[in-house]
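For reference, the structure is listed below as structure tokens.
For this depiction, one protein chain was excluded, whereas all remaining protein chains were kept in their positions.
Going in written order, the chains are labelled A, B and C, and every chain counts its residues from 1.
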């Protein structure tokens, strides 16, 4: 783009609203890949990104899985962290002080080991005025129902969302697992149960074997596959969900650069989350925001809403 | 390995039996990536591989989907060929003459547009003595049930397998789709309905968007994701199915080299299929066979059965 | 048709963004015809995953280095850097290992010797026309080549075509070389002047479609070389098909462009569908 053109064009409006929260742009980290925000302060300006999303929080601290917990695969990685986190109390005490200093909406990702616990964590979030919204991770096994993952069963998903909806006095984003036959069924159930927005996808369950030791490469045997390898599955599912629900959808899965984020926006995601890319390049989100803005300018689009959902089909 | 050692060790026994068919080694092409065999004769010796698996056959010729049908993704590819094939009659007339000349078991992959058609194709396969087994692809939409894919519903899967089992007087391999919440449920249903072996996985449904044209990169909008990107998902599902059923399992998904095939064998697959890799390197299967043999020699294993299922967990 | 595991003899930029790559390929030439192609494996590791198709620019022999040694046979590609694969190719050097499947597909049919021949090439579409021009000239035909491109940088190998004895006519969109305008305008003039002609073309789809329309208008036989996305290049994946003439939803006709093509007689193609992407129906694989 010529210098001249750069001067003339006014900067496009990148702001979006998700579940009632106003974001300066649609780019935010994916839970579990950005710690509690503070870890990345040396590398990026927290007030340039759309929101901060915390590591998944539970009522009590959670120790997580044995190691090795991560393994690289072809254009992806497997992780089985096991939702290790400091617990909601320590979060309030040790992590919120930093988050309060940042002028960017904070979204608290959370989960429970039982239905009741989900409800309890939701209640505790009400006590923290600086938390803009809760992001409910339903990709966890329902201990009571013999380990069936909440998010793979529309009824269980609906139940947990309804309970959380009742307890949480903040906007509620529900994050879906891709390990299902038909994600639209779960999306619809979750919308009807009261989700204000849907985020997808979480990781695909995968496994990798060290041929020389004949052991699984992560101790937990299976782990969640993330990174560019899964992007086509994520784009497909986000597209399906957008076609199904009327609440806003946040697209996640293998976004490394602006072009990748644009795929999700074009199929109709109103915002995107960047996960594994933060590990590869801690400044990835900034490049993505700049790249989206540049694309809008080059395409002569003033408002990002004119791009969102502009898929031709 | 030293020359000396090479002379002393006897070549390990690589032969396996799948559903009553004796294979000289456990490596064969995945349906749809090897045409009807003849296409690859300039590049590899058909009598070195374990079996030949044909493109999916239907009762009538099938034209397939509009183009573009394929697109490369990060470490994978999307395809929506739409099961284009010559139909069973033309197959017998034009493709069998070549296949008869090759001293390698031929497995006919097949499908139907309706339940009845599945049954009809199975019957027609009985007329071809040189077909060693049928491989039933249940990843197709059931027209009658509103397009629900046979293989994603244990009841529909069971029904189609039972019908085919009744009609087919040959060993029956059933090939599963990975686009399900719990592949073990379908695997069990299919085993109970009479499958002699299970092959998995078929492709993961994915989508990719050309950001500049804002159109899907394949005309059919969604396509099947294959290649190394999906291997962790495939290894996980093969492991799950091996733990669930007692019939032999054929592992498929992202196998590019011997090390990849070994992952599947170690988790318990009795044979493997190589798909996308044939496009990348038409001699891939030969390298894989040689690589497995070399690994067995180096590990001092005489019989491949001592490797199969040797996962430590 | 063979899988060559071979190495690069040279790889040079010949115009901004255009490269010529000479690759060692013993025995390649005797089976290669104008219009055929190769599937080129950019590197042994990812990315890219799939091979990339490239037309054969020419085949030949390097002069023998020492007395007594046989001369070195090569195949030469000319490529434009457009994406990830060709960008990596541009970085390759003499001696780098590459793999090559070929020669593949059906090339141009040069059996009709009567009349004059007009070749219409746009940009990188000039590549297969070089070998074609050579064969036609050898057959004793009068060959005229209409070269089109966006700017002068897109007009390749003019001198080499002329050395074959080909009459060249250049047009560029911006007028930076030859006539300003589209190559199809030149074609129309030439067809008015030389009605007894056969046309051969390769280039971007809009150009091919325009050439087709003109040839229909002048009732001139036309052969076109198409560029479809390819995965296997050998007729196994069915990813590269194009709609044949008379294709309908009810009686569909798909032709494998790697096996039946990449060169087609224009009348056998469904021109209403070509170059358009459409999203008709569902299906599984």
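For the reader, a short list of remarks on this structure follows.
Just so it is clear, a residue touches a chain if its C-beta (ideal position, glycine included) is under 8 Å from a C-beta of that chain, and two chains touch if they have at least 3 such contacts.
These numbers were taken from a predicted model, which means no experiment stands behind them.
Within the set A:149, A:176, A:265 or A:311, the residue that contacts the chain not displayed is A:149. Annotation: of A:23, A:71, A:88 or A:108, A:71 touches the absent chain (contact as defined above).
Residue B:74 is the one among B:52, B:74 or B:189 that touches the chain not shown.
Across the entire complex, the residue among A:22, A:126, A:169 or A:283 in touch with the chain not shown is A:283. Looking at subunit C, the residues touching the absent chain are 45-47.
In the full complex, subunit A touches the hidden chain at residues 32-35, 39-40, 42-43, 55-56, 63-72, 74-77, 79-84, 137, 139-141, 147, 149, 202-203, 215-216, 219-221, 224, 227-228, 276, 278-283.
One rule holds in what follows: only the chains that are shown with their structure count from here on.
Taking each chain's centre as the average of its CA atoms, subunit A and subunit C sit 46 Å apart. Computed centre separation for the pair subunit A/subunit B is 34 angstrom, with centres defined by C-alpha atoms. Of all residues in subunit C, those that touch two or more other chains are 46, 279.
Within subunit A, contacts with two or more other chains are made by residues 74-75, 313.
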